[in-house]
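The structure follows.
With one protein chain held back, the other chains of the complex are shown just where they sit.
Labels run A and B following the written order; every chain starts at residue 1.
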Amino acid sequence: MDNAPIIIDSEKCKGCKKCVKGCPFSALEMVGKKAVLVGDCRACGACIEICPFGAITARKEVNKNQAQLANYKDIWIFAEQRDGKVQNVAFELLATGKELAEDRGCNLCAVLLGYKVSNLAQELIKHGADKVYVLDDPNLGEYEADTYTDALNKLILKYKPEIILAGATAIGRSFIARTATRVHTGLTADCTALSIDKESHLLHQTRPAFGGNIMATIMTPHHRPQMATVRPGVFQQGEPDPDRKGETLIEQLEVAARKLKLIRSIRKEDEEDDIAEAEVIVSGGRGMMKGENFALLEELAKLLGGSVGASRPCVDAGWVPVSRQVGQTGKTVAPKIYLAFGISGAIQHLAGISAADYIIAVNRDERAPIFGIANLGIVGDVMDVLPALIDVVKKTKAGN
Amino acid sequence: MSEKKHIETDILCVGAGVASLSTALSLLRTLKKQNVEKLPRVTIIEKGRNVGSHVLSGAVIDPSGFDGILTPEEIQKIPIEAKVKKEAFHMLSESASLPIPWMPRMMHAEGFPVGSLTKLVIYLADLCEKEGAEVYTGFAAAELLEDSKGRVIGVKTGPKGVGRDSKKKSNYLEGEEVYAKTVVLGEGASGFLTKRLLAQKDMFGMRRQSYALGIKEIVEVSPNPERVGEIMHTFGYPSDSQTYGGGFVYQTAPNQVMVGYVYALDYTSPTANPHKLFRRFKAHPIIEPYLRGGKIVAYGAKVIPEGGFFAVPEVYNDGVLIVGDGAGLVDSLRIKGVHIAMMSGRAAGETLANCWIKNDFSKGALQQYDVKLKETPGWQQLKRVKNVRASFSKGIMTGVMSAGFAWATYGAFPFWQVDIKRDFQGMKTLQETASDDWQMPITPLSPDRLTDVFMSGTKHEENQPCHLKILDTKRCIEECIPKYGAPCLLFCPARVYALEDDHIHVDFSNCLHCKTCQIKDPLQNIEWTLPQGGDGPRYTRM
Partner (left out) sequence: MHIIVCIKQVPDTANVKINPETNTLMRDGVESIINPFDEYALEEALRLKDKHGAKVSVITMGPPQASVILREALARGADEGILLTDRAFAGADTLATSYTIALAVKKINPHPDLVFFGKQAIDGDTGQVGPGVAECLGIALLGNIKTLEVENGRFRAESAHENGSDILEGDLPCVMTVLKEASSPRFARLRGWMDAKHAPLQKWSAQDVEADPEKLGLKGSATKVVRIFSPPIRGCELKCVWSTDKEVALKSVMGTLVKKGILE
């Protein structure tokens, strides 16, 4: 292929097949005894690294628009607010953004869109923003993808930020993607790590790929701003500095008119939660002994703002409805925290929870297979641990 | 979309197994050879999710089955790379093995393809579709449709979207009626419709069918290219002298071993656990080295009809033909049925081709299938060993003698029918049975049933009625448990049945569709019915 991202020197190729095996996209094959690019090369560089003979090199790309790219400065975070309250993800992004801004040697700014929200700027400054751009407009009062896209896009055109970070929330996932397309730049979703490359000064965006099987580090070399979304809770908030000072710029830009009419809002409590979307799952297995004991799990789940899950036997026994079943034949879940109480960890169950960020397991049997996959294991009777844990959580919440 | 209430096709095959596919191929190719212009519409429906999902066999395949169905190039290209190059027979005791130095020619398999029947079936289905047949997966045939005269005129598929409470879910889909000039039943052993057809029209053979349960794993091992094509069959340990059981281990690729155990279901001990026997077999010093350092990547189980010649039912009736394992066409000494299934498919295909040309699908015309089937070499093999399997039920020595006679006299002696009890009969009570305390730690190469069943890929819609019906649950507690200790807890290779407090709990979603439970239950209190189409195992290389 003429303009493939890699060049294979067939003289140096010794036919060891390491590159063929190492290509995550199955793009290389042996023809005769030489490696040949036959499939879709994604320029990930894995083969370049793997080849022990240095037979594979990257095709040098022509760097376009370097001068133009230099016009873009500063790191922005989208300060998501709902009903006049800044969402936690914004503070998490500010904490991370601060480190990135230091490495990059630039300002950290926040973008606030809404109606009658200018007062929120102070909070953002205290959490690390050097500047806060506020676009306060009745059309931004309630979230609508198209008005928010218009607003952010206008700010981007005016100020040319180099990097924009946003939370991968319902809001973030819709209008940020739309904005990236309007601006014609790259967007990486659900990043788990962000850093500034020392040489190129580009933003390194790391995220899981292939269903979590591998991690990929992604960059946006030739387009600006470099955009990325991060799931809430992936990064930590910092402590606000009450003495911190910063600039608040109230923008006077015209925003596109709203097209949708809000008829009414339904609050979460009124509906049944879907455990597949839950961030915290408190799950019970046979070790819970009785259906009545699930009341404890429900209590803990409520305290933590999570959902109750269960392994198959509990569903079969009628202790919980089938919508709560977690496992290969139930639901596959990817919560931040999965608490497994009295679950042995049969492989069918593990198949449903392998994507959880953090697994805490409590089981009486120290050889239970679940301990092989848990980040934190507690060997004990669930009926001893649960009440004690609920107690501590209650006390902690009351103290806050 | 068409507005008609039903679907019409010309030939409907139930089950996309080797027999049905051979029927379809043979039918279409016979007609094309004769330059028949208008070809019949051939529809094949399969309850598995994909072609091959419910297909499982050892398998060492007698290539004589391909004759007349596949071209020489097609035979070359079958997706089974390994050919038998070294075979051994061993009689096992607990710690030792006795190689059998000589076996009659009819037992030899040198040069036979050895590998995945699932892959072969996928290949055949592809050839079928290229010839113009159509295969539809995920549809279970739930009911035979008959006209007022009792002639089979089609099949109704099972409904989808029925909830656990038996109520219709929001996406409920009613079963669809498919009418055909002939229905070919290729459902495999103990097939759902086949069982009902035989009972309803009294089409049973000279005796009822008997079965064995085959349990199999595929193990990925460190590459060992020299061993490819080595096969071993064993008998003796861990089966007792009264039960026809044997194991196999085949090296089918440099890094792949197929290992399995076949256990006759007329065993009499209520505490027998075929899966445990499989584990004991794998642990035997002569078997274990094949698996050492390996990793189990697939698991499955299925019953094999072993009744042989005397148990073959009537293979045709008005509007319907039975091919393959459903007709019990397995050589019970060699335990080979794939080639005979293909021969039956060829016989059926050629018969249907004639019917199509003459436009005559009457019962009289379909009889030709019976005639052709009984002219096949496979049928002669069945006849030859007609008493061997039953003789084994009287003990190993009797069985071996009978096999010797069958070989020497080409089946002429013994000329009477050696009788054999039905599989579910004759089970001893708990009191009459010594307890089996044999234990073995669970290891990655010797997993328990639940871990194994995960490797089968079996999956069922959870929110549907349990397809395994316990007809009278009181009998479990009052009769079966005191007398036999609930053998279903042990004979199911998928651990579907579990004892909970005071009842038998059925984890239907583990089911491998092997059919053991309805065959072996001593009280005949379990009925295997159809789960939602598309459910069940997902074999890809069994």
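Basically, a residue touches a chain if its C-beta (ideal position, glycine included) is under 8 Å from a C-beta of that chain, and two chains touch if they have at least 3 such contacts.
Keep in mind that what you see is a predicted model, and the values were worked out from it rather than measured.
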Touch criterion as defined above, residue of A:30, A:216 or A:322 at the omitted chain: A:216
Residue in contact with the excluded chain [from A:97, A:114, A:161 or A:186]: A:186
Residues of subunit B in contact with the chain not shown: 1-2, 7, 43, 45, 50, 134, 136, 139, 157, 160-161, 169-171, 173, 176, 178, 297, 444, 454-455, 457, 459, 538, 540-541
Absent chain, residues of subunit A that touch it: 5, 24, 39-46, 82, 88, 92, 142, 145-146, 149, 169-171, 173-175, 177-178, 180-182, 184-190, 204-205, 208-223, 232-233, 236-237, 259-271, 274, 276, 279-280, 304-306, 328, 332, 336-337, 347, 350-351, 354, 357-360, 362, 366, 371-381, 384-385, 388-389, 392-393, 396-397, 400
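Going forward, only the chains that are shown with their structure count from here on.
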Complex contacts: residues of subunit A adjacent to subunit B: 312, 315-317, 322, 325, 328-330, 346-348, 351
Of subunit B, residues touching subunit A in the complex: 164, 450-451, 454, 459-460, 462-463, 500, 505, 507, 509
